[in-house]
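The complex appears here minus one protein chain, its other protein chains still in place.
Then we have chain A:
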Amino acid sequence: MKVLVAVKRVVDYNVKVRAKADGSDVDLNNVKMSINPFCEIAVEEAVRLKEAGVATEVIAVSIGDKACQEQIRTALALGADRGIQVETEGAVEPLVVAKLLKGVVEKEEPQLVILGKQSIDGDNNQTGQMLGALAGMPQGTFASVVKVDGDRVQVTREVDGGLQTVSLTLPAIVTTDLRLNEPRYASLPNIMKAKKKQLDVYTPADLGVEVTKHLTLVKVEPPAERQAGIKVESVDELVDKLKNEAKVI
């Protein structure tokens, strides 16, 4: 079974992003870029499926300019077999990403598509679900356990009240939550090997997709700052403040 895994190039998890002074966008000059953490979990899950003999081939796809080949190579170093880049410029909205991925799905016909539940830049949490709707595939979002069983996949999902398990027909979409697995580190030999793996580049036109823009970023601004309060000396003082000053207990 073929598994397609989507990876996104985003600002590194440890970078504290700020709005530009003119509020036009966030300031991404000289900022470290990495593979989106949820996408890394998706790659790990796909590779584990291959190691378990369930998947036969793992294909990593990314949408973006040439720089995103770096994240595809990361996925290849983690164990994906080959890569696909869909070449786009600038920010691409989740709906368009989903359409482009649908184009790749039609070419590759994977049985399972694994994506991160959200990217840590836009925090949209949309692409996997949108791909599911466009491709007519079921989805197991926010997955913490994925079990392929014959012609179906069973996915345990992290929901607000606890866990929910659903059974999906294949082909299916899975989006990853944090506890699905702990991604491995790429070894140096694997990083070297990844450089030689096949990486195909498509344009949106190759996939029959027009890159449209539905949203305009009007401005960005820092969130309302919270002022630091006071330090209390004792539990007694804390209880007193909460009762008589804040009046919350």
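Everything that follows uses one rule, which is that contacts are C-beta pairs under 8 Å (C-beta built on N, C-alpha and C of every residue); 3 or more make two chains touch, one makes a residue touch a chain; residues count from 1.
Keep in mind that, in the parts below, contacts and distances are computed from a predicted model.
**Student:** What does the UniProt entry say the missing chain is called, choosing from "Cell division protein FtsX", "L-serine dehydratase", "Iron-binding zinc finger CDGSH type domain-containing protein" or "Electron transfer flavoprotein subunit alpha"?
**Tutor:** The record names the chain that does not appear here as "Electron transfer flavoprotein subunit alpha".
**Student:** Among the options A:94, A:110, A:183 or A:204, which residue touches the chain absent from this view?
**Tutor:** A:94
**Student:** Taking the entire complex into account, which one of A:1, A:166 or A:199 touches the absent chain?
**Tutor:** Of the candidates A:1, A:166 or A:199, A:166 is in touch with the missing chain.
**Student:** Going by the touch rule given at the top, which residues of chain A touch the chain that is not shown?
**Tutor:** Contacting residues on chain A, toward the hidden partner: 11, 16-19, 26, 93-95, 98, 120-134, 136-139, 141-142, 144, 154, 157-169, 172, 177-179, 213-223, 226, 228-232, 234-236, 238-239, 241-242, 246, 248-249.
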